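One structure is given below, encoded as structure tokens.
A single protein chain has been omitted from the complex, and every remaining protein chain is retained in its original position.
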Amino acid sequence: MSQKKRVAVLGASGYTGAETVRLLAAHPHVEIVILTAERKAGQALGAVFPHLAGLALPDLIHLDDVEWHGAELDAVICALPHVASQEVVGALFHATEHTVLDDIVGLAEPSPTGFEGQVRVLDLSADFRLTDAAAYEEWYGRPHQAPKLQTRAVYALPERNRAAIRNTALAAMPGCYPTAALLALLPLVDAGQIDVDDIAIDAKSGVSGAGRSLKEQNLYCEVGEAMHPYAVGRHRHMPEMEQELGKAAGRPVRIGFTPHLVPMNRGELETIYVRLSPGHTAEALKDTLRAAYAEEPFVTVLPGDLAPATRMVRGSNQCVLNVFEDRRAGRAIVVAAIDNLIKGAGGQAVQAMNIMFGWDETTGLTQAPLFP
Amino acid sequence: MSQKKRVAVLGASGYTGAETVRLLAAHPHVEIVILTAERKAGQALGAVFPHLAGLALPDLIHLDDVEWHGAELDAVICALPHVASQEVVGALFHATEHTVLDDIVGLAEPSPTGFEGQVRVLDLSADFRLTDAAAYEEWYGRPHQAPKLQTRAVYALPERNRAAIRNTALAAMPGCYPTAALLALLPLVDAGQIDVDDIAIDAKSGVSGAGRSLKEQNLYCEVGEAMHPYAVGRHRHMPEMEQELGKAAGRPVRIGFTPHLVPMNRGELETIYVRLSPGHTAEALKDTLRAAYAEEPFVTVLPGDLAPATRMVRGSNQCVLNVFEDRRAGRAIVVAAIDNLIKGAGGQAVQAMNIMFGWDETTGLTQAPLFP
Amino acid sequence: MSQKKRVAVLGASGYTGAETVRLLAAHPHVEIVILTAERKAGQALGAVFPHLAGLALPDLIHLDDVEWHGAELDAVICALPHVASQEVVGALFHATEHTVLDDIVGLAEPSPTGFEGQVRVLDLSADFRLTDAAAYEEWYGRPHQAPKLQTRAVYALPERNRAAIRNTALAAMPGCYPTAALLALLPLVDAGQIDVDDIAIDAKSGVSGAGRSLKEQNLYCEVGEAMHPYAVGRHRHMPEMEQELGKAAGRPVRIGFTPHLVPMNRGELETIYVRLSPGHTAEALKDTLRAAYAEEPFVTVLPGDLAPATRMVRGSNQCVLNVFEDRRAGRAIVVAAIDNLIKGAGGQAVQAMNIMFGWDETTGLTQAPLFP
Partner (left out) sequence: MSQKKRVAVLGASGYTGAETVRLLAAHPHVEIVILTAERKAGQALGAVFPHLAGLALPDLIHLDDVEWHGAELDAVICALPHVASQEVVGALFHATEHTVLDDIVGLAEPSPTGFEGQVRVLDLSADFRLTDAAAYEEWYGRPHQAPKLQTRAVYALPERNRAAIRNTALAAMPGCYPTAALLALLPLVDAGQIDVDDIAIDAKSGVSGAGRSLKEQNLYCEVGEAMHPYAVGRHRHMPEMEQELGKAAGRPVRIGFTPHLVPMNRGELETIYVRLSPGHTAEALKDTLRAAYAEEPFVTVLPGDLAPATRMVRGSNQCVLNVFEDRRAGRAIVVAAIDNLIKGAGGQAVQAMNIMFGWDETTGLTQAPLFP
């Protein structure tokens, strides 16, 4: 590797952005050249996140102050909130009126990736996950600003869309809840082993999933020594899961989904209740998952009846899965655990970037989980 | 109230026993006269649980050292483990060979309660919850020692079986998970609004539900900053829920049930996925619950889409419920929260005792929840 | 008790205010007639704090909308932030230009308490704790608006100033850290057993001590699975402790004090390093504390070497103390634990109110601690 790839991280002052930076800083083939933030612009990232003070990093600058021209970026990881994300990414790809970024991304000829720019964009927001403009507007309450990009972005779940990720310039990184759910369910839908109309996903997440924004519900005392569900039946990760499950099923799908907030910083667990297709068993589902992930470095089907636990994946890019018999005939329970900030966000972005640039997919992601 | 009732608490050195003692000590009509423990026998309860050191209580004695004769007990609350419980309770009611306790409980004539003793027994173990001896043996791996009592005990969920509790001498106190689930589901089954063959209960509990026994999985570091399911598809609270739901449905029922351990001391939340009977809606379910609990002091159906949270009930005998639309047509999500040590154990025992002795049902249970 | 006392709680939407309301709602001689809030004005308190939804309470109103005239208040508990507090309390006592409240508090003749109003005010803010106007300005960065009241308020630590509390119209409730520290130290200073120039107080608090305000440092993820000191050497509770210790010592005192934030909702522990006066021992200190608190209902000196723990006092108005030998000759370690929201705030206010109105001091405060 003669030369490192030059990477910008937009929105580095949130938990997701900071985690992405932490991983990239240890990546042997990457150089972080731009970090942006809004309120914290002008500070060193180590001032905002003292745990990162030991890393050699550029200071945070405001998005408006990025000198795209001459930055010679190879990749942009966008950890901005939705809406903000589509504006920037749209601009990067000429897809909107906002053309301030033209110079570096405007090319006379379309790139082989089918996009107009050479820079690879990995977007951690929800803005490019939904292919359908109407669905976006329904769930996000406003029309998308770059609808053409919506249809061209790749839903970048590596275990599912590896080839497409390799060739895209715009990777829509999956949400944390969809990551765990889709890893658990897609092979089963492919195999026709479960009824896609009868899936209930009960999800539990650490509080970091809610980000670092100042909301009363994220205060320590609101969550400590307590738990509760939120956004029951209307969480914005639902259409994303339904879209991907629908693609696999070949027809529209609706799921039940209930996320819960748990008094822990990171970690995400999903307990998924499925109905078996006739003739199938929990053990058959497990065989399918084992086969699907036999060669995958980041997905493990646990042995025996060992239950997935968030402590098995904390601080790592791993996903652990298992399947259990439901006491009710004809049903099974699939359980998945990930670290929401890594496999559910920054780690998966690094994994996708590894694919894009042809590096070993585990580069920079070999950290074993941290327990206790 | 001219005279206080004399009460014994057996197994006072566990979390459930201690919580029961804490509540009884503040009860205006009760005098605690006997407390038993095994390893901690000989100590003051305040030495075992310093938070209770301020209470005037008898010292812990070994069960074998209880002088039943002359104790003039009005009630016994049994917080022993299962098996141990059936031996003691069986003896108390002449139902076994173990007749050491005859003197106080043996009466020439059957009592009006249909039992041979006058003392009221409230058993917090699982030993008298299952009516069926075969089911007990299947789930607990050994034959019951007092099978006759199994069929005569009352399943003492106050909101359900108030009249029977009033007249029984043996109240089998429901498990913590069944308490929340049955309060959420029984009125809906009664009303025929849900399909009893399609119920999945996803339960989350604080660690105190596992008791104070020395097991690796209960160590702080195994649970802190982490969560996981356990006993998936085979938890012993399942047959108990199925029995009671089956009674309501008029036929055998099988449910899906997955308990999870959450890093908190107390609190229990259940998220229940149900299929609506044709023509019914989530709102109709909510109406049914509101009607069922309109007069109940300890069950509240929350307004609007306010989600039940364990912080709403911590330290109190309350249960909070709500019903949500599932995004899938024809389904709904019912959510319940309780404090597992109070409404799920000691508080419910006090509530049942209040019923037995004709006291106001809220006596000693009016403490508002503690938050944060 | 023929008639309940009519009480207002100002600032009921914070943790301290809510906890005070929770306690007052269970108090047999009190009726809550006014609750105020700023941003949450117009809501029911049960909407802001669902755990209190079961209580019969007046809705929250804005402070400006209180109709003082005709409210016939017996007591006002002020849980407002400092500065806001001095304005309201000053107005209540004619001590400022802000005379909107004149009607109810203006009396032709001074009351026997030496104040101009009959209403009893218990202020939980820091505004009336410091007697000295210059000290107030130094630590709070602005001149006090009601300096005359500063000198007339009683520092309402019940175990210390019981008689003065009985007769005052303005009780400055001690801060949470000072409460624990002063209970541990004042008898030792009185007895001349420790060197007041050599006291280091290492304090640890649950996050509720920081209130419900939206600050990044109070977010769950900033505190969860972590701990740190804050405001080292410059916390505003320092001058308050120094003032009271100085009163006891008869000369100015300076202390070392370091507060820490601990990942728990409530609870406060102080580990205090003291130098013994010549000829004294740790055991002698313990004897002094035992004697000082022998008749106190809310302060307990623990037996043997049992270490004070926050779990011993959670949810109660108790303070537990113990004294240990330091390995260094001539030194000792005094440890105190309280629940910061109860003995450190709302509970102590209720205790002081009980004294003011001549009720049994434990009225409404008999709840045993909640563990686990």
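Should a chain be cited, it is by its letter among A, B and C, assigned in written order, with residues numbered from 1 in that chain.
Please note the rule applied: a residue touches a chain if its C-beta (ideal position, glycine included) is under 8 Å from a C-beta of that chain, and two chains touch if they have at least 3 such contacts.
Nothing here was measured: the structure is a model prediction, and the numbers come from that model.
Engineer: Please pick, from A:G54, A:G70, A:G250 or A:G358, the residue that touches the omitted chain in the full complex.
Structural biologist: A:G54
Engineer: For a quick check of understanding: of C:V33, C:A84, C:A164 or C:A307, which residue touches the chain that isn't displayed?
Structural biologist: C:A307
Engineer: Where does chain A touch the missing chain, residue by residue?
Structural biologist: Residues of chain A in contact with the hidden chain: 15, 18, 22, 25-26, 49-55, 207-208, 224-225, 265-266, 300, 302, 306, 309, 311-316, 318, 320, 341, 366-372.
Engineer: Kindly note down the residues of chain C that lie in touch with the hidden chain.
Structural biologist: Chain C touches the chain not shown through residues 197, 200, 202, 204, 206, 221-222, 224-230, 232-234, 238, 254-258, 260, 262-267, 269, 271, 273, 305, 307-311, 314, 324-329, 331, 333, 335, 337, 371-372.
Engineer: Over the whole complex, note the residues of chain B touching the chain we left out.
Structural biologist: 15, 206-208, 212, 214-216, 218-225, 263-265
Simple rule for what comes next: only the chains that are shown with their structure count from here on.
Engineer: So which chain ends up in the middle if you average the CA atoms?
Structural biologist: That would be B.
Engineer: What whole-Å value do you get for the distance between chain B and chain C if each is reduced to the mean of its CA atoms?
Structural biologist: Comparing mean C-alpha positions, chain C is 38 Å from chain B.
Engineer: Quick one: report the Å distance separating chain A from chain B, using the average Cα coordinate of each chain.
Structural biologist: Those two chain centres are 42 Å apart.
Engineer: In chain C, what residues contact two or more other chains?
Structural biologist: 15, 207-208, 224-225, 265 - these are the residues of chain C that touch more than one other chain.
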